[in-house]
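Yeah, one chain of the complex is gone here, protein chain that is, but the others are all in their spots.
Moving on, here comes subunit A:
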């Protein structure tokens, strides 16, 4: 079968629409963040449903979704957040393979539950590979988020014709839990007992400042702990700021940091916390390791 490339044009780009994949590994030595899909579980699921390779790039969307036109036939699927998805203004569920015909219009409406929505495309999105990844990151790729002029290339799927009667019923139940599994971080030992106690017992509110770099958790952990000498951090590292707030570092986080690294979120829980929205509550289950 001959594969050809085609284009997605954005009628509206949305707010935080970007191309993401597994991420950019092995370049932290040069100060390059991982990037990659905020919710790696939903990213992988989209590729699995499409029978794509594990490394195929998808479109990541949040809050205010885009409206786009597909130039040629394509098979797409949505995973992650529960959001209103319209194909030529007809509502569609997440998890169902959608067979798009030339000039079909896809519009994302309200986000009902969750923060990040993924659109996988059969054969993958074909933005340039830079340092072994297609993930957009400012300073590495030309773009950070989609704008109105953005054109995204994808693999055309001429077989996108077979109607489908059943599809996996995806839900958002997996990120409903408010328990976030964490390990004690590298600087856990410098915490006073009172702070450790609060981390075990308190609930923390997801703040307004959430981005691909980090999620702020509102807290009032009054402490006198000085900053540390700049040290490695990873997506999932939770830092304690001088004012007593917590920052959960996410996929675009820089590779080193100077705030105490008090907790480290497990890979699975990192996908859960990524899907939490402003003013939701979370608490920690601190695992022994």
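Everything that follows uses one rule, which is that contacts are C-beta pairs under 8 Å (C-beta built on N, C-alpha and C of every residue); 3 or more make two chains touch, one makes a residue touch a chain; residues count from 1.
Please note the rule applied: contacts and distances are computed from a predicted model.
Within the choices "Aspartyl/glutamyl-tRNA(Asn/Gln) amidotransferase subunit C", "Allophanate hydrolase subunit 1", "Integration host factor subunit beta" or "Acetyl-coenzyme A carboxylase carboxyl transferase subunit alpha", the name that UniProt assigns to the complex's undisplayed chain is "Allophanate hydrolase subunit 1". Between the chain not shown and the residues A:26, A:109 or A:192, the one that touches is A:26. Note on the undisplayed chain: of the listed residues A:48, A:64, A:131 or A:286, the one touching it is A:131.
Touching residues on subunit A toward the chain that is not drawn are 25-33, 130-131, 139-140, 183-186, 229-232, 234, 254-256, 264, 266, 289.
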